[in-house]
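The complex is shown incomplete by one protein chain, all other protein chains being positioned as in the whole.
Presenting chain A:
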């Protein structure tokens, strides 16, 4: 399995790469708080590109490579968190969460509740959304939707390097278990960012970001779909259709007020989500908008998701399954037709 692209510290300090941003977030939090440590597969070799230099700076006690034992490793992180540590577990490819689902759902999410508030579980589970990568059905999942029905978890899905860094820092400081999903399609992307000013910037969990203001249609998008939606909005802007793009950033708990406020203004909603359509986060957004802002709607809500088939290996079959600028443009057009 090839793990390109890698983050590499480049000469352009004004640009922040996605993977470097994640590394910086962890390093800064580890400097700030001695209880923060990282554990995961192949961290020390920086195989996935977001742990460069951590071993050298923090040593093997706080930068732990782990055996291939997802339930054991995540459960160990939970136990450590219960006694005062703040583990960040890089589970790498997100389907590797599945062997640990009992620990995530029955223990991490429920311990504070079932023990009546006696404990909390401040862990961050980092997992990449390794789709659109020619990796076939078992490696390509975008599984955040499975965890939406589990109260007690916080779920973050950043859409660019700058917000990813600020969100990861906040997630590490948060006292609850946070699932942090990183879109592979963003790994090689960078945003303009002044390192000096941004070094300690945090982005609050539970707050959506209005990425672009508009008057005619609200688009709520997650992960790399935010960038695609911005391109779609730009294109339609040239035709006189004004699109507002909202990045929820945290999908659980969801900042629904920001979405409702937008829909009350625009009267139209398109939800864009690279995950499978059935049971999707996009569907949840449309349900909440329909329940709460129905009277504001001027057109049927639309969603742009991946259809309910498995992800095939052949790129020619895979490519067209995910939301694209074109499919987002089409959906928006349908709402204003």
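Simple rule for what comes next: contacts are C-beta pairs under 8 Å (C-beta built on N, C-alpha and C of every residue); 3 or more make two chains touch, one makes a residue touch a chain; residues count from 1.
In this section, contacts and distances are computed from a predicted model.
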| item | value |
| --- | --- |
| Candidate names "Peptidase M16", "4Fe-4S ferredoxin", "Pyruvate dehydrogenase E1 component alpha subunit" or "ABC transporter ATP-binding protein"; UniProt protein name, chain not shown | "Pyruvate dehydrogenase E1 component alpha subunit" |
| Of A:17, A:103 or A:280, the one touching the omitted chain in the full complex | A:103 |
| Hidden-chain contact residue, picked from the options A:208, A:230, A:245 or A:328 | A:208 |
| Of A:22, A:82 or A:233, the one touching the omitted chain in the full complex | A:82 |
| Touching residues (missing chain, whole complex) on chain A | 35, 37, 61-62, 66-67, 69, 71-85, 99, 102-103, 106-107, 111-120, 122, 151-152, 154, 174-176, 204-208, 210, 250, 253-258 |
